[in-house]
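As you look at this complex, bear in mind that one protein chain is not there, while each of the others sits in place.
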């Protein structure tokens, strides 16, 4: 890996980057330089997308999903296997000792004996951090509570960088549930390392949390808030859609109203910039009209592809095997 | 593989067979020549039944089971792993994004980025075909709706061929639920490529669907219908039993009656031909008396063995690696 960096701009500004054995709990665990390096490694991983390598041969990943998640789980497991490693774990808490009342702490104490890296999805805020404090193994946060989903932010940022050439200078609009959606929270923090403008579009009840807005302000990320997609469409370079969940609304009528307003259609997209890209962490329900799938703005299925290569890059770096690539 | 074909009769009649990257959605996707070739490859795979090879090393299969199925799922996963490959996936929809309302279309768009072949079990009619239209990856139908279960038909036909020496000239009786059982539907179409006589034995309410009977007629497959096992026992070369499910009957009394009539016992088998074989796609509940397991006619446990070798053959052919065997 270090070899192929010679052909690129030096991302380290002279400082050696060291990812080996590190946890990845929050997107802010990585500096901008480190993110850029990870993106370069991801570029490189593209060639192994359907063509496995053996750099993690003999290594085992624990895939502990205390909440169901096909996409993130399969993406991490595929990444590990494409690199020659393997995985054990569970896909939902019902099949685990957790259902017998075991604490997360005890689960980590057990599983650290079986594997070399732990990938954890858990509904509790701060769960990944707790896991990382217990074990010496590297812990990767695959989604914890409502605030953090850093590997999703990685792939979102990589998608933006790869589709637009760079992240700096872009206007990124986030649409939908900005209060409970952990992907938008991690992405906002990640983008704060770049020179972007954030446009937040949500119903009143699902606004971005004030404490996050304050953080973003301190990190000098310009943020504007809106109520309708139409208000940002002609300006945005990235339109990041999210799922609005019925259970967030006490009143079903209010939900129906919001749903129709926050639905992206090909007609709406007519006023978008030519190179604007539409992203979505998926799964989507009906916040994006299926006709948009064929629209040249759509990139949300490509995100899944970038998801596996960024996770291959992340795992390679944490295992310290990039030089063998 | 092509080498060992030199020792066998040419199956291609001079035409090159090409399975590479093809979907396998229906048993009729394969010609008789192609089936025969696949059966020869299956013969060859027998030697790797407990002795893995490396022809699919580095390849990943998605095993997407939207309906639970131990047998078919484990058989495909074991086949892939015996060939040196690996698998990711889910065993039931509860652990998938499907439970969040994601469509099959979006699931396929996601998973095609992670793997090299997709094996799909789904309750909706035509689901495998939809998946195949979306992705460039080969799709294998592991059971869709009530009509199609082509890999089961493969192993059923292979069992008949291997246990009887050939399929042509045989009388095949199918017993039980011929209306909802997808295995009998696929098998009937598969057998229509051979010179067999079909004897259908079922209660009035579970008769083979008229549109299938019409298809079979157009394919020149002679079909006769019966109501009792006794009517076909002395003539049949193959007795293909199926499970009759309680939920198909509005009246529990009717179900009890049917159940006792469609139950195979050693006593019944006394009037069978000496080399008649009893098959069942399994799982069975009580439509075959456990005492039949030891009967020389029984072959339904051997079917499972043939299931893995036909699936190894299928995967090898689709990946185009038969020459490396």
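As written, the chains take the letters A and B, and residue 1 is the first residue of each chain.
Just so we're on the same page, contacts are C-beta pairs under 8 Å (C-beta built on N, C-alpha and C of every residue); 3 or more make two chains touch, one makes a residue touch a chain.
All values derive from a computational prediction rather than experimental measurement.
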Residue in contact with the excluded chain [from B:75, B:152 or B:242]
B:75
From B:33, B:92 or B:235, the answer for touching the chain not displayed is B:92
Looking at the whole complex, which of B:179, B:284 or B:297 touches the chain that is not displayed?
B:284
Absent-chain interface as seen on chain B, which is shown:
49-53, 68-71, 74-75, 77-78, 81-82, 84, 86, 91-92, 243, 282-285, 290, 293, 301, 304-305, 307-308
Listed in rising order, the chain A residues that touch the chain left out are 57-60, 62, 86, 88-90, 94-102, 105-107, 109-111, 113-116
